[in-house]
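Every protein chain of the complex appears in place save one, which is left out.
Labels A, B and C are assigned to the chains in the order they are written; within every chain, residues are numbered from 1.
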């Protein structure tokens, strides 16, 4: 079957790879109907230790179940499902708490051995899904597949930011970064009652996108002023770093009020970050990292997108076939796209 | 000054009453800029033990501070403020918890001795406000007075229903009653992330109003079907009785799912209600009563209305002067109005 | 094998019944090491529609896994486990939320068809456990089996009362009923930070038991005074009915403060209860029913009993063999025992 694979640093390619089959009793095979390219995939594009050439990429998918292992009782061939971007056993101490990311069986689709044992990705015609009764969720009637595909990753990340930041109705939230995750964060925070969301990005088109969908957009240099104007100079109640790396996190720390919370849902690969501890002590700050959990949050997010409370598809800037995915990676890397769906 | 007073069961009237003055160090005198007639006022219109003829009615107001007692340090003459519909000391065990309704100093404006010692109401040119640094809140810049007036009562009730019901993002909520409080409940539940709000009312125009503002409207006879359709037959996660009395509460109990919560923000004057206890046990139901608290919820609600997340003025069907208020009571009693503001 | 069965209203008996075997891939067979007789079993003793003669009784057990179905990957023969008193699939919408009691696969051990399809009980040498990877939990190292047996029912009920009542550190809690569930409620509320627990019972020996283990004991007639003394006359923050039926619930309602919560973890079979609705409205009361969930709460309760924070065995008044169980039912019915373990 056709699949998008990591070729070499800077290049992904279309390849012919073996079709997956059931390997374990809780496996399901899913024909991918809607896939996507994620900002996280750009780490793979640029090359990351643990991602070998030939790795099938991609971790976002909605599809149709075409085969099921013997132990699956809650999924049937023909079911329309959305996948979480990572697997979990659904049975252990961590999974019972809803902390699936810590499960010993966690594997991240299409990301080599970076976050657990390798598992071929979903930018392909078919994908094998371990622990499928945990990792997959059935789409409710009327749930648009293009919206549902966000539930497995980007929207889960955005919602997790709101959850982990403790966004409460009436709060002012700032979001650093207007890529897909930042935009999802803006939508999620609005959905749960933020009085105002300030989205901060360098790029005017990303600010415009956010502003069209309920946020107040600000360039980095004016962001503190915008937040101060909204909060009598206090700072934002919750600030979300939706980019990752030191600079955005630093920007986020600069926008938060005393006793406020900075949540980072971006990826961090530096060993340490010089956290302003004297200020954090004197102002009782919180810094929390969070990875979206499309298993724990699935039912709730599917309800929100099925009923149209959140429409994540507003960030889609391109819909392409599998063969056009390599080119889409490049455009995404150059910030020419916000979100690319694969149909 | 002119004021609306209770005349006799079935009749309120415009009267000339003495202008209030400072009586205690924490008193403020407020010139009323926006008042309102509330569904609760109809209990007064119909006559209720404890409301004497001559009682100045009304408990919703936005106004301007024109005089302050000696102990007030946080309010100044000229401040634009919204009042809570009842008073509380702000210092006692109850107030420190945010349970202002239980404060021994609680008095309800314009409602005789029904809920504490009598206190003249706000359907008047001026109103005296005890414990004013607790009972009044300053309007944020840009906050529309007509929206703010809802913060002291109707919107506080609607929001309290969401809070007390534990409405969580993704929930399906049913609201019984499409008067002002029911409509506020619908808006508040949407604001905090309900996936769907089903508003149930007999009157087509109230259903239409709700539907224009994000709810799914249903007549009582089809309400369970509508809820079942949205919830795979489970019932609503949270159901709000926004009317009061036995019948609406019964309807509410009929819409809730197992382990769900019924919240009543309507008034109840019957001694007992035959609660379906065998079912409540077997399905682990919760039944909670709640009275809006425009003190505890004020900052959060003002943030939501100032930023336009909730626009409570969508329920306003008439704006009248003080002299037209008696007629407005009648129209409200006949369900010809949803909400009447007094300008 | 030997088992305790319902014989006729008023009589249970020891009987010889077929040994159970695996019937479904997620079944496990457990050799019972510690069983128990529960207050709930007395409803069976007295006869309840749905419980046929010959029904194997009992729903509390700790044991050793002796056989496992093909789909079980997290349990092994030889594992020491505690069972929940009811089954749930662990996969559906309800189970994913932790609301296992509402699962369509719910069956209550040893209780005929009262709460789902019949399932032979655990007052026997062996018990078959459906959905065993959900219904059973492994005992942590060092966890005493006699303490663990409470996790599946009585302690889960007591803890659920604390949870559902929202008991917060510093609260004053009243518990109506000093049977095993009432005593567990007292221990659970103390464990989560209640400042004071008042346990109300008619029987001096049950009051003495509670008093030995941290509660303040009160006879019904003086209970309100005791609560008032502790709360400046306000009433208890949370009151738990740990008996069931109208009278204890009424007593509970009489002890709660304004804005407080009454939780009932007792069984109710009357169609309706005359709930004091005018007072409930004016004082914003909550009434919540709750059934212990030994699945959702298991990990947390096992941690508490393994570390000795809660020692549920303090209520054990007799330890008997299977053949002495019929006599123990009688003594329990006559309030001569608080809790009987079967070894």
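A few remarks follow.
Following the convention adopted for this analysis, a residue touches a chain if its C-beta (ideal position, glycine included) is under 8 Å from a C-beta of that chain, and two chains touch if they have at least 3 such contacts.
For clarity, every value in this text was computed on a predicted model and none was experimentally measured.
Within the complete assembly, B:92 is the residue of B:15, B:92, B:114 or B:278 that touches the hidden chain. Within the set C:66, C:168 or C:219, the residue that contacts the chain not displayed is C:168. For the options C:77, C:117, C:246 or C:303, the residue in contact with the chain missing from this view is C:303.
Taking the whole complex into account, chain B touches the unshown chain at residues 25, 70-71, 73-74, 89, 91-93, 96-97, 133, 299.
Summarising the interface, chain C meets the missing chain with residues 159, 168-172, 190-196, 230, 299-304, 306-307, 309. Remark: the residues of chain A touching the chain excluded from display are 93-94, 99, 101-102, 115, 164, 232, 234, 244, 246, 249, 257-259, 264, 266-278, 280-291.
We adopt the following convention: only the chains that are shown with their structure count from here on.
Interchain contacts join each chain to each other chain, per the touch definition above. At the interface between chain A and chain B, over half of the residue numbers involved are used by both copies, so each side presents largely the same positions.
Centre to centre, using the average C-alpha position, chain A and chain B are separated by 40 Å. Residues of chain A in contact with two or more other chains: 299.
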